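All protein chains of the complex are present and in place, except for one that has been dropped.
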Amino acid sequence: MILVNKDTKILVQGATGKMGASHTKRMLAYGSKLVAGVTPGKGGDTVHGLPVFDTVNEAVEKTGATCSVIFVPPYLALDAGCEAIDAGLDLVVLITEGIPPQDTAKLVAQAKAKGVKLVGPNCPGVITPSETLIGILPGVIFKSGPVGMISRSGTLTYEIALVLSDAGHGQSTCVGVGGDPIKGMGYPELLRAFNDDPATEVIVLIGEIGGTAEEEAAAFIKEHVKKPVVAYIAGQTAPPGKRMGHAGAIISGGKGTAETKMKALTDAGASVATTPNEVVEMVSKARAQLARK
Amino acid sequence: MILVNKDTKILVQGATGKMGASHTKRMLAYGSKLVAGVTPGKGGDTVHGLPVFDTVNEAVEKTGATCSVIFVPPYLALDAGCEAIDAGLDLVVLITEGIPPQDTAKLVAQAKAKGVKLVGPNCPGVITPSETLIGILPGVIFKSGPVGMISRSGTLTYEIALVLSDAGHGQSTCVGVGGDPIKGMGYPELLRAFNDDPATEVIVLIGEIGGTAEEEAAAFIKEHVKKPVVAYIAGQTAPPGKRMGHAGAIISGGKGTAETKMKALTDAGASVATTPNEVVEMVSKARAQLARK
Amino acid sequence: MNLYEYEAKSIFAQFGITLPPGARITKPEELRKIHFGFPLTLKCQVLSGGRGKAGGIKFAKDLKEGEELAKNLLELTIGGSKTESLLVEPKVSIARELYLAVTLDRTHGCPIFIGSAEGGIEIESSENVVTLPIPYPFHPYVARDLAKKLGLKGSLLLKVADVATKLYRAFEALDLDLAEINPLVVTTGEDVLALDGKITVNDDALGRQELFKGWQSKHLVDLSDRECRSTMMGLNLVELDGDIGILCNGAGLTMATMDMVKKFGGQPATFLDVGGGSDQEKTLFALEIVNENPNVKVILLNILGGITACDDVAGALVNFMKKNPETKLVVRLRGNNQDVAEKMLAQSGLKLIPDLQSAVKEAVQQSKTPVGAKA
Partner (left out) sequence: MNLYEYEAKSIFAQFGITLPPGARITKPEELRKIHFGFPLTLKCQVLSGGRGKAGGIKFAKDLKEGEELAKNLLELTIGGSKTESLLVEPKVSIARELYLAVTLDRTHGCPIFIGSAEGGIEIESSENVVTLPIPYPFHPYVARDLAKKLGLKGSLLLKVADVATKLYRAFEALDLDLAEINPLVVTTGEDVLALDGKITVNDDALGRQELFKGWQSKHLVDLSDRECRSTMMGLNLVELDGDIGILCNGAGLTMATMDMVKKFGGQPATFLDVGGGSDQEKTLFALEIVNENPNVKVILLNILGGITACDDVAGALVNFMKKNPETKLVVRLRGNNQDVAEKMLAQSGLKLIPDLQSAVKEAVQQSKTPVGAKA
């Protein structure tokens, strides 16, 4: 597993909002070690039994939290994110969708300057099945096992985790990096982490059209990744010039097509699936090969 | 000697301005290793034989400069300073006077983030006598020798260097940290450097009223400095509440008086002079004691 | 949100970038009031690209020719978009052309300058493109580094760096995704002017940019009517050529479903991401708008619940089926409150398919069955 485990102490920024509260409840039900909620002006309250603080600094001081998951509205995310980063946490998971990308760019720069890991924004979060769930993923779909997953998409991750879990391929950790063009952690850092993680046998990379992140991932895989990689790219039939749901999912100027991404990944030695079910087949095959070794 | 020596490759920002050009000439005459001037729009020109570039990045790339001395007008100093800091130089000496202090604060933060040494603003610069002169100090006054000098003042530094040189006490390096309340390098870092410098026997610290930098220096001296320190504080008879020339030289709310500074330094074991001539006497005494050891 | 050239230029002017004189006209006879003389350039104001090649830019040597050209241009449709107005400018005497833009770069995760020493080009296909990441907070030296990289010297370096600085200020202050000047011209008199420009405002920032309040609806002209209405409802609809209307939650899953439909021999008619946590009303709206498309033979609804509650979706489906009993529906629904949803839909005679691949195959098959197909 990477990034998080059952001992990760988590605080929830925006814990008293509608979405924050409902996912706080779910994360607690999953067994995640939530230690604090943060909502300015609501210090002293509780949310589903969790103490609420006015500031991240106070929450960290009182609870020793090392990770924050953020549910605040888009225009407040830069402030909340910097509050978390400057408080010296290890990991900040930014769920919020619709953050103006220049705000995200500032957050990414700040996280880098302070050496803080930032996941998201516009992401489902991170899950290490049976240990901890940080974000909005439906925990019941994920099973513990040796597949490490990295994905730009939310529900598509659930879909693929579902068919993998059904086929007996549990997951070490799943990280949703988010669907925005500007984001925190990207493929290379996570590929490296999974490659170094003893609990991960096979890595599943779920990409989509737009940008060149998958091409960069392919270059990284070729150079550094020893473990089998199964890749899937959504948007194989997407028309050019149209934004397909995610802010980042757009083919522009002939760049960012699924075709070039799939080719780069194939060339880098990854197995490239065209449907979620094919992902399962390829993972099965890879695990069978590893077992034979 | 500290910070700079005869091999330090220096570029001059604002080299083609009136002040920049005249001091470029003086520094060259002193033997300082100036390698480039930088004035946007004047790339390709020369100033006193020095090639002029449009940008710091280009000048560094072409000449290998590691130090910049800045003569640009006050409202352009933030831009020029960040250009120098972001270009990855080791040392930036900011001569300019009258920079709005919030700009200076931004420069100080940027220098810290990038690990660049910033001296100034509103300072005379740095001289390692017989090796290099970086700034506007009158080179002829300074002689090579074992006295390390740190000062918040320009002409007062010259005055004290003059009487020291006349008495046979040359200087290892003299650093004018500048008269502004917000500034780059301060006493503690420079005291540490002189304390570690084999060429320095005695440290002369020239302070003035305003702020608590001398009190902090005293605490640092008590804790870390093994070499004899002779201190002088200007403004012993200054009235409270009046800005005495330097932006930083003001006694406000009863704080920042020469009296408390002199007491703190005395308590820390420094010899505290009341006139420049007394500085000479105390340096003579300290050196005589060292010689007896 | 893409802006018209005249709007982009008004923003350039606001940030101190020099422009040629210009006037916007919506009737040929307004040409008579223009104070700068002939020859004139007449430019169609449209949001689609390729204006030059489509004949949307003309030069008039005198008023008579101008009025004739204006009449024709005002009736021109370019790339499916009607001409909104004309921008009229005097012909500028050009010494050289440059390209200058600020945009967000995914790889660097920050804004970048894009520049080229040749302007008036398609930047994607140019060889001489210079890019430069912009650190935050911005300082003007970065703009000078760009001008230097473009090979500029002397006062021209300073003037172009100044324009680049102002362009960045606009980009940051107004939450732009793209601020482009193409071409940035140097006149024979050494003036540096923004001759043509393009601005894309970030859609997510529209709610906090006072300047653009109320602008969105009039800038959706390159979308179909249904796409526009979806955008105004906060839904992302892309219309395609096929006959299977696809509705899913989540962009990636919607694309994957579309890809599977195609792989198994079907033709997607819509990409519609209803997003996470959709309520009944929104889901119903989504179903209705897909159903409005006359090409749609079958609707494939694929909801994998994380945030979305299946019973809410089921409620919307029940309502929709009451109103549209003829519409063929294939529904894959899985997640929160799935059991409740199943019961609700069973009463309406609709069977859920829990597996995506099976659902896709079923939808493809139904799209090929002529019986009961919509007229």
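Labels for the chains are A, B and C, by order of writing; each one numbers its residues from 1.
The rule is simple: a residue touches a chain if its C-beta (ideal position, glycine included) is under 8 Å from a C-beta of that chain, and two chains touch if they have at least 3 such contacts.
Bear in mind the structure is a predicted one, so any value in this text is a computation, not a measurement.
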Seminar exercise, completed: Per the whole complex, from A:40, A:74 or A:211 the residue touching the absent chain is A:40
Exercise. For the chain left off this view, which of B:31, B:44 or B:98 is in contact with it?
Worked result: B:98
Seminar exercise, completed: Only one of B:47, B:108 or B:282 touches the unshown chain, namely B:108
Problem set entry | Sole contact to the chain not displayed, among B:5, B:46 or B:275 | B:275
Seminar exercise, completed: chain B positions in touch with the non-displayed chain are 19, 74-75, 97-102, 105-106, 108-109, 124, 136-138, 151-159, 162, 179, 181-183, 206, 208-209, 211-213, 216, 232, 234-239, 242-249, 253-255, 274-277
For this session: Over the whole complex, note the residues of chain A touching the chain we left out.
Result: 40-44, 54-58, 78-80, 82-83, 86, 106
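In this text, only the chains that are shown with their structure count from here on.
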Problem set entry | Overall pattern in which the protein chains touch one another (line/ring/star/complete/other) | line
Seminar exercise, completed: Farthest CA centroid from chain C: chain B
For this session: Between chain A and chain C, tell me the centre distance in angstrom, where each centre is the average of that chain's C-alpha atoms.
Result: 27
Seminar exercise, completed: dist(centroid_CA(chain A), centroid_CA(chain B)) in Å evaluates to 50
Exercise. Hey, what residues on chain B touch two or more of the other chains?
Worked result: none
Problem set entry | Residue list for chain C, restricted to those that touch at least two other chains | 135
